[in-house]
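Note that this complex is displayed minus one protein chain, with the remaining chains in position.
Note that the chains take the letters A, B and C in the order they are written out, and that residue 1 is the start of every chain.
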């Protein structure tokens, strides 16, 4: 696996790749943590509009340290700023945007993604304090639900699986997974490989994936700049 | 019946009587037409706050002729003005106020009221174009649903009945009826006479009422000023 | 991103025969007269129109009905001062009517916009308008199950708008507008003043731009009530 660690994309690079698929004017929700990084790599000339569950549309970059307004935060409770054209609304209106299918894309992290599109990303099932936040709403709301994740767990197990073993966040909801090794679509209950790192063979990638990787046409090269 | 026509209250007087039961600061919805008249007779020192279905709280008197703003109308599509402390909101919020039990009282007209509290006030059941508006929402929303009405139909039939014959607006919803002859409460499926015109005997009133009039304690005199 | 539409004709030309259209307004208050009249110029037919009322006089929705564009009205109160366009066709069996209590109409539209396929309301329980609908008891009281209402298009009148589709409304002209913006696949809004993003205070935005697909500036828009007092006819 050390070989994989040498070639695999960094989180920043995964976020960069996910950002390339976001269109100008798209309404986007980025999950707390790693997915928030996607906003840094918006394509030139593409202005996405970011939604946060706690009632802001079109928030912008973090303020300078010391300039925080703690009534102007995102769902991760980090201070943000506003872009021109921003708006505030209450939580029911915010989730009307989510549940009502008004977001173009939600990008979330994952513990596991199944070939059926099932997602597990809220509970390790190991006890402790459960906490779900807005994840279960987002997976059934956005027009496109994408996941960004390392291809493997820290222990080296596949995160792309035939069936999730952890408590589900949603059923049949994920349509694309950006991993540290590949871009995989979910279609009709199958993983369909779209892009892979040139440095890894299909067979090696399949061996690191917990369900069959299907292909159609040519598999593209996953090429990402140094970041 | 000519005798009844001589003693019975005018619509203005019925409205006046209903207005006496409205407390200071009460949130009130008045049905379109005759019930709107109640607002004219608000008690001295009592400032009710009027709600209209189309999204205004605390609207005021009609503007002077020629001063109408046709985006500032009530549910009857009549031009109104605003009192200090007014607010605008959309229709779903407006009916959240209604259905959510936030109005203190709704005062409506009636074709028939049954001793069970059933109300028929939206359809004569005779064909034509049906139109319900907000009546069915109001009867299940306000904390207190009162009716103002002539005691008899134009043909001289009782409007207070044991069972409505016309299509219902709501089931078991009315708690007080102000008529041209009496004030009648509805309690546990019975009409309970609270006040009657001194000029009519209990027996005559009963004869003009389509279900048994119960009494508890003394029946008060229904005394209303000339208007 | 710029959602500006450059002509009324272009704005409504996308609406095909058979479309379901939500049209904002409560009576004449908030009625998008210019958008409706532009639609009449295109004359799509067999439309389902969702509005609180069913037109008044010979302009706006009444004029759509007179041009035989409307197959079905979904509304709470199809009676107005001069409802004859609707009344005549309804009594002749030439137009369908779905009558919905006003609060249920508003909530069904909101539900359509909010991804809520069904909800329970006490409204209409025990009446003929509840016939055929599931009834359930919660905490000892009976409620009627109502379904969401969605549309292919919404035509809405707002006051100020920006090029991202953020909107404010004028007084009680707000009524169904914010709900219909949420519930249609393609929401087209006429605004009295079109501004750049940032011109509207984020605290005062009533409809966030995410619910709006196109905005067109119509300065000094007509007020239905005023047109009717002048006995206007369209076209």
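Methods note: a residue touches a chain if its C-beta (ideal position, glycine included) is under 8 Å from a C-beta of that chain, and two chains touch if they have at least 3 such contacts.
Just so it is clear, the model here is predicted, and its values are computed rather than measured.
*Asks:* Decide which residue listed in C:20, C:87, C:102 or C:121 touches the omitted chain of the complex.
*Replies:* C:121
*Asks:* If the hidden chain were put back, which of A:89, A:178 or A:191 would touch it?
*Replies:* Going through A:89, A:178 or A:191 one by one, A:89 is the residue touching the chain not shown.
*Asks:* Suppose we count only contacts with the excluded chain; which residues of chain C make the list?
*Replies:* Against the left-out chain, chain C lists 107, 111, 114-122, 136, 138-139, 141, 143, 147, 168-169, 171, 202-204.
*Asks:* If the hidden chain were put back, which residues of chain B would touch it?
*Replies:* With respect to the unshown chain, the touching residues of chain B are 24-25, 27, 47, 49, 51, 57-58, 82-89, 92-93, 95-103, 140-141.
*Asks:* In the full complex, which residues of chain A touch the absent chain?
*Replies:* Contacting residues on chain A, toward the hidden partner: 52-56, 68-73, 77, 88-92, 94-95, 98-99, 118, 128-137, 140-141, 167-171.
The rule we apply is simple: only the chains that are shown with their structure count from here on.
*Asks:* Would you identify the shape of the chain contact graph, picking one of line, ring, star, complete or other?
*Replies:* Topology of the interface graph: linear, an open chain of contacts.
*Asks:* Which chain is most remote from chain A in terms of Cα centres?
*Replies:* Greatest centre separation from chain A goes to chain B.
*Asks:* Could you state the distance in Å from the CA-based centre of chain B to that of chain C?
*Replies:* Using C-alpha averages as centres, the distance is 30 Å.
*Asks:* Which integer distance in Å separates the CA centroid of chain A from that of chain B?
*Replies:* Those two chain centres are 57 Å apart.
*Asks:* Mind pulling the chain B residues that touch 2 or more other chains?
*Replies:* Residue numbers touching two or more other chains: none in chain B.
*Asks:* Which chain C residues sit where two or more other chains touch them?
*Replies:* Correct list: 110.
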